[in-house]
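Every protein chain except one is present and positioned as in the full complex.
Every chain is named by a letter (A, B and C) in the order it is written, and numbering of its residues begins at 1.
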Amino acid sequence: MEAFSDGVFSIAATLLVLDIALHPPGSPLEQLRSAWPAYFGYLVSFLTIGAAWLAHSAMTDRLKGADSLLLRINLVLLLVIAFLPFPTKLVAEALHDTNGERVFVTVYGITLLTIRFLGFALDAYARHEHLYEGGPAGEELQAERREIWPTLGAYVTAILIGLALPMLAVALYFAVAVFLVLPWRDLRLVIRHS
Amino acid sequence: MEAFSDGVFSIAATLLVLDIALHPPGSPLEQLRSAWPAYFGYLVSFLTIGAAWLAHSAMTDRLKGADSLLLRINLVLLLVIAFLPFPTKLVAEALHDTNGERVFVTVYGITLLTIRFLGFALDAYARHEHLYEGGPAGEELQAERREIWPTLGAYVTAILIGLALPMLAVALYFAVAVFLVLPWRDLRLVIRHS
Amino acid sequence: MEAFSDGVFSIAATLLVLDIALHPPGSPLEQLRSAWPAYFGYLVSFLTIGAAWLAHSAMTDRLKGADSLLLRINLVLLLVIAFLPFPTKLVAEALHDTNGERVFVTVYGITLLTIRFLGFALDAYARHEHLYEGGPAGEELQAERREIWPTLGAYVTAILIGLALPMLAVALYFAVAVFLVLPWRDLRLVIRHS
Partner (left out) sequence: MEAFSDGVFSIAATLLVLDIALHPPGSPLEQLRSAWPAYFGYLVSFLTIGAAWLAHSAMTDRLKGADSLLLRINLVLLLVIAFLPFPTKLVAEALHDTNGERVFVTVYGITLLTIRFLGFALDAYARHEHLYEGGPAGEELQAERREIWPTLGAYVTAILIGLALPMLAVALYFAVAVFLVLPWRDLRLVIRHS
């Protein structure tokens, strides 16, 4: 389960770069600048996949085994992860084109929400079926669980905001991705030390 | 054998997303809607690769070793798995274009049938050459073996139907993929429990 | 070394499918038929990568360790493996266009020859530096070594032939790939048994 999952996570993350392209005409510098939505989409999607992988990997490290339902929930999660480069491309193009913005940003948000929700469902199922090894969960996994409701709430809020203000929604998706990736616990330790 | 195979399975599954594209003109919402054959093709192909991977992985987990013929049958299976994004793209475009539908849907069906058949051949060869560890096969592998003839039959039927009604054939390929991925045994247990 | 190498082998093999595309106009069936050079290129390149992977994997299984020169020769081999999708695309297009045929088929042949040669260099270096575990080499690796000079000779011959008859050269590359992948030893055993 891990090799196939790690494969899909890393390939989906790396394929995101194919969504970045320059659109002539314009001077090279102007073209580079006007492609900022593509860089931004790359950043948000890469960090979201990265965060999902960190959570997934903290989870699988503690699994005793996998039953067949767990493998299937995992497969659906991977299906959505592997789909992410498509809405990312939509968003990259959407921010150029005010018409498409709202629809595309909404599709993007729903995809991000689904990834987070399925990651949570995977963990909840594994706990319910006692598929984890005994002993306390690692801190990474505990942080994951504490953060699930605020995160899902933030995504739903951002999706609703995006219906009126798509740009703000994308900024919120970025904020959530950064929040998920930042190791708050360690940063707190660092601050306490200093 | 496993790292290379898992690599091909996960890359082929993830490359499927590159087959999804919007075709202007039309409002963003219309473009998104009219791309439904691409989403559908992505879903069917991803689930088919997922099912093939579940079977493959249930198989390799129980192998004592691999002889050189097994490695070669595996290579041919991977050759067809890695080819799947191409007929998937054909189907995604075919459903827009009634002319191409029949031919492209048939090519797609034959590819799916071949994947299933080669997965079965791999297992049959390993059994024949006593390459498995002793003891009973896992339930995943047993379910796989029970389902092989109905599945191959369903594919052949769908291919023949597709010569007249290509849309129905694609719906059948979807049904087979869902059937293969659904963990019937566990669902029965869940129902018995409730 | 193995995870990165297996990654490059499986990704390069799977990316080959992106080189296959239909070229309108024409009926769907005509388009499918006229893309045969693309299928053929896919087949030859996939089998060549498959054969290189089989040899590579038979080799790495018996390595005690890797020194830094071995890692570098390996990196150059991977550089050429990862490059193969490009000349494969050239050949796919070349066979449509008689002008380009000779040049593109020659580039393709030189790439295939280089892959084979670097695989051999890797094994020769590992033997020279005593990087293998003691005991006799596996049959896969022994077959590999017996076949190296005939194979390199066949590639050089095919490249020279391709300067006059590019189509025949591609047929020869296919023959070499099939020869490399076929498990002659096992087939002999099968025939002796019957």
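In the analysis below, contacts are C-beta pairs under 8 Å (C-beta built on N, C-alpha and C of every residue); 3 or more make two chains touch, one makes a residue touch a chain.
Here the structure is a predicted model, which is why all the values come from computation and not from measurement.
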In the full complex, displayed partners of the excluded chain: A, C
Hidden-chain contact residue, picked from the options C:Leu78, C:Ala154 or C:Leu180: C:Leu78
Residues of chain A in contact with the chain not shown: 2-3, 6-7, 9-11, 13-18, 20, 22, 27-29, 32, 42-43, 46-47, 50, 53-54, 57, 139-140, 181-183, 185-186
Absent-chain interface as seen on chain C, which is shown: 1, 3-5, 7-8, 11-12, 15, 18, 67-69, 71-72, 75, 78-79, 82-86, 90, 94, 97, 99-100, 102-104, 107
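In this section, only the chains that are shown with their structure count from here on.
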If a chain touches chain B and chain C alike, it appears here: none
Distance from the mean Cα position of chain B to that of chain A, given in whole angstrom: 27
For chain A paired with chain C, centre-to-centre distance based on mean C-alpha positions, whole Å: 37
For chain A, residues that touch 2 or more chains besides their own: 11
